[in-house]
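Only a single protein chain was left out; the remaining protein chains are all shown in position.
And then chain A:
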């Protein structure tokens, strides 16, 4: 083994090491949304690492953007855990997005969401874990623990902050700001550079509205 190669390997072992743009991209899973895949640095949700979502208001796509991924996981019988969501995920919407509800577990005890998420991640059994830290300030240690646990989970892991929570300094792979639209702003990317790019679908999901109109007309 040449000295160069071993140095490269050593550097690769440190995901928290800043290496400029030359760094290799992380393995990622497709988001299932073309415009998002094209815009995200790794071409999808990073695997085995944390992705932080910062919605400006609740209901800005923190679940909607994940639905294609959750549908894919649950259809492959990989469990998905939603730990401590503030609102109730609507089962009809989940089913129509293709999520198999028998592989979806919701941790309703919001105060224990971090602990529960860590257990799920450490087991390495989950297709994806989405965690809403309990209300109040979020500690740096808590997120670091999640990051360490996420490395043992094969799928993507998401931390969704509440609109009034500010994220602690962390070692997450990706930090995305969400605003209504949905509009996605990349606040931090795996290459380590803040690119501050805004992404949004070319056209809004007209399909839903179209269906709604049809239904409304049929009711009249």
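Heads up, the rule we're going with is that a residue touches a chain if its C-beta (ideal position, glycine included) is under 8 Å from a C-beta of that chain, and two chains touch if they have at least 3 such contacts; residues count from 1.
Please note the rule applied: contacts and distances are computed from a predicted model.
Of "DNA polymerase Y family protein", "Carbon-phosphorus lyase complex subunit PhnJ", "ABC transporter permease" or "Cytochrome ubiquinol oxidase subunit I", only "DNA polymerase Y family protein" is the UniProt protein name of the chain excluded from the display. Within the complete assembly, A:104 is the residue of A:104, A:146, A:159 or A:173 that touches the hidden chain.
The residue touching the chain not shown here, chosen from A:116, A:149 or A:174, is A:116. Per the touch definition above, the residue from A:17, A:95, A:135 or A:171 contacting the chain not shown is A:95. For chain A, the residues touching the chain absent from view are 56-65, 67, 79, 85, 87-97, 100-109, 112, 115-116, 119-120, 123, 125, 179-182, 208-209, 211-213, 215-216, 219.
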